[in-house]
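Here the complex is missing a single protein chain, while all its other protein chains stay put.
Lettered A and B in written order, each chain numbered from 1.
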Amino acid sequence: MRGLLKNLGGIGLLFFSAGALASDSASKVSVDTLWVVIAAALVFFMQAGFALLESGMSRAKNTVNVIMKNYADLCLGSLVFCLLGFGLMFGANPSGFWGTDHFGLNPNQQWDWALVLFQTMFAATAATIASGALAERTRFGAYLLCACVVMGVLYPLFGSWVWGSAFAGTGWLAELGFVDFAGSTVVHSLGAWVALAGVLVVGPRIGRFDAQGKPRLIPGHNASYVALGGLVLWLGWFGFNGGSTLSADVSIGLINLNTHLAACAGCAGALLACLLSRQALSVSQLVNGSIGGLVAITAGCATMEPLWTIVTGAVAGLMVVFGARVLLRLRVDDVVGAIPVHGFAGAWGTLAAGLFLQGNMFDAAVIAVQLIGILTCFLWAFLGALLVFALVNLVLPLRADPQHEQRGLDITEHGEIGYPEFAKGTAYTSKTLEGLDP
Amino acid sequence: MRGLLKNLGGIGLLFFSAGALASDSASKVSVDTLWVVIAAALVFFMQAGFALLESGMSRAKNTVNVIMKNYADLCLGSLVFCLLGFGLMFGANPSGFWGTDHFGLNPNQQWDWALVLFQTMFAATAATIASGALAERTRFGAYLLCACVVMGVLYPLFGSWVWGSAFAGTGWLAELGFVDFAGSTVVHSLGAWVALAGVLVVGPRIGRFDAQGKPRLIPGHNASYVALGGLVLWLGWFGFNGGSTLSADVSIGLINLNTHLAACAGCAGALLACLLSRQALSVSQLVNGSIGGLVAITAGCATMEPLWTIVTGAVAGLMVVFGARVLLRLRVDDVVGAIPVHGFAGAWGTLAAGLFLQGNMFDAAVIAVQLIGILTCFLWAFLGALLVFALVNLVLPLRADPQHEQRGLDITEHGEIGYPEFAKGTAYTSKTLEGLDP
Partner (left out) sequence: MRGLLKNLGGIGLLFFSAGALASDSASKVSVDTLWVVIAAALVFFMQAGFALLESGMSRAKNTVNVIMKNYADLCLGSLVFCLLGFGLMFGANPSGFWGTDHFGLNPNQQWDWALVLFQTMFAATAATIASGALAERTRFGAYLLCACVVMGVLYPLFGSWVWGSAFAGTGWLAELGFVDFAGSTVVHSLGAWVALAGVLVVGPRIGRFDAQGKPRLIPGHNASYVALGGLVLWLGWFGFNGGSTLSADVSIGLINLNTHLAACAGCAGALLACLLSRQALSVSQLVNGSIGGLVAITAGCATMEPLWTIVTGAVAGLMVVFGARVLLRLRVDDVVGAIPVHGFAGAWGTLAAGLFLQGNMFDAAVIAVQLIGILTCFLWAFLGALLVFALVNLVLPLRADPQHEQRGLDITEHGEIGYPEFAKGTAYTSKTLEGLDP
């Protein structure tokens, strides 16, 4: 297998011969594959960002649980997506409503493996958004089952309407001209509407609202993780947006500059919102602001001028801060702010991709199609997820026992304590230690 | 030096001209170099994954020590490998048993610098595997010396039998047809057998086994680090396996999809093993399961169909969980599970690369050669390392003083406390503060 090594070595490069000795050119398909594979790795790493952000915003007694949800939904969900979801989303799609082949990693069909890899990472992103909103009171097994249904059915079906197919036929929203380059709606809003359905089914954490319905602060256990998670997500987004070209061409310069500017402007917008509403400049607000900016530019990053990107991102940052307040008024307990960040900012960004479409700005027909796509996503994902959560709830209750919730899901579901030497009130007792090791 | 900048800028790209203005093609050698350099960066980052995983599974009082072992073996070992090991492994190899040139970064020879960089990262991976198994009771200086011998001699010699040479001649195992694409055996099993030798020489931590030899749980101090470390390792593996093509071609799509699927299946296998054996679904088990899957697919990632990859990974996940139990019965104290994860899963994966070799599955001759390679690695690495550890032990004792071990190696070896404001029973006293600062 390492025969290649000999060839490469045989070329015998002197210090920096700048390619002078090379006689042949790189093929376009190999460079495109290279980019898609690298971008897939970056999108994969967003899972670490979600894990850090979500655990940082949760209490120490639930940190293992929330991280493990991210880890396990990635693992099980990737298998489900590869075996089932990819075909539904990217298989030949004559009706415009679902894919009909490329199931089960069928060895008798032709595959673009780099595409499968990249799209699996996208599906995992969509699925994991809900885990943060549902943190600290949702049971591990039931959550995992729901995540697998999202990655296997709910996400790929909607995806097939916009991005299907890779092989034959076109999704019906794509036929209408719906613009969602890298998935403000397909990935992020969808994930957020799933989260909203889940939050309504499981209800708020014990103690989140007092008897009068006034919210009480439940601080997360690690602000450093939140900021680090935000930076890791931002890093991953360069693969998420840039990689959605599926091809290494110069357009990724603009796409990733837009990605960066939107995150910066989102943070600036959140900062402004905090100042306007006399809130403290907390880590969560600024980080969520920048992620809101990233979500918002995802739809239009390839077709927007940088100055409009800054507008799009800044508005997203404002929406994230004020949107979170609205949800609290409605007694919706979204632990990490996933619904404003991925849902509200995603819808806004999809609209902005129409409003500020380069060469055709403020075109009513374009805007109408964008609104159809945004609304369709909401109806499909919210109602579909409500059904999924309700059905799963009948078999495996989603909500943890109140006693488990108060003790923390780490010890009750994983027999483990995140920080046995640090956190107050959490320590291994001789009882908990029994039977944890063989 | 920035003259290039002017040229690039001079091209004057409009928004996304999609390469229309480019008149020339990228050379294959430059794109291959690009990929090898990027992959090397990803493999480098695995050091952060090891550091997090190993420190997370150790107690707070040893966290600096275990992280610093990872950091310093990388630094010193890289220098030793570049000056000595690279030549032994990749130099002209007429005998098939060792390389004979390219030592000392000799400026009078021809070099492929990207290859040197990439292989240095591989050597560092092999060397650092032992640090986790040996955590919490091994002295810093003695460990570092051993790691340098591993990177300078033990690893490159075995490597030359499989992957040598880049210049002239072929290793004897390569001649036989041994399949180990990216190093399930060459890197991971080798590292694990070194770890096994080390663990036998230094013995178990104080308190790990009671008087009857029954294991007692010593929980690690930070489960979040473990999960994050797992994700970072997984990310790095996309460079580890994908980069082993040493060339940017479309095969990296399949290679990295296999890499991802094996990790997912490994986690699923570990989850199943936990359920079967009624163990808690702890972070360490699931993360180690997925790393076991990654180790296992490393040999066959370029020559296996994805469905067989899932089988390979799932079996590896099962082996990791049950293998750890077997080691505990044998009173082997491997702090992080390096031996089952890198050793058992590596051996299994190397066998699987033969069993499921695309186009030639279940061929007895292929399987026999795989077994020869696996066994040779065990004998060479285990016996060689046993000798190295025993010799070093004569000069610099490997085992920390019992008092130091109980106080923690951070303060005794580094004059430092990992978390002076958090951890119970660890705080700077006026005594420890004296002399720490100039």
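Keep this in mind: a residue touches a chain if its C-beta (ideal position, glycine included) is under 8 Å from a C-beta of that chain, and two chains touch if they have at least 3 such contacts.
Quick caveat, the model's predicted, so the values are computed rather than measured.
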item: Contact residue for the chain not shown (choose from B:Phe140, B:Trp161, B:Trp193 or B:Trp308); value: B:Phe140
item: Option touching the unshown chain, where A:Leu217, A:Leu330 or A:Ala364 are the choices; value: A:Leu217
item: Touch criterion as defined above, residue of A:Phe50, A:Trp98, A:Trp113 or A:Trp348 at the omitted chain; value: A:Trp113
item: Identified contact with the non-displayed chain, of A:Leu83, A:Leu176, A:Leu200 or A:Leu235; value: A:Leu235
item: Residues of chain B in contact with the chain not shown; value: 1-2, 4-6, 8-15, 18-19, 21-22, 24-27, 29-31, 33-34, 36-38, 40-41, 44-45, 47-48, 51-52, 55, 63-64, 67-68, 70-72, 74-76, 78-79, 82, 104-105, 107, 112-117, 120, 140, 222, 225, 249-251, 253-254, 302, 305, 358, 410, 413-422, 428, 433, 436-438
item: Positions on chain A where the hidden chain makes contact; value: 13, 15-19, 25-32, 34-35, 38, 42, 59-60, 90, 110-113, 115, 162-163, 165-167, 174, 179-181, 215-217, 219, 221-224, 227-228, 230-232, 234-235, 238-239, 242, 244-250, 252-254, 256-257, 260-261, 263-265, 267-268, 271, 277, 279-283, 286-287, 290, 302-303, 305-307, 310, 324-325, 328-329, 419, 422-424
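Following the convention adopted for this analysis, only the chains that are shown with their structure count from here on.
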item: Angle of rotation relating chain A to chain B [CA atoms, steps of 5 degrees]; value: 120
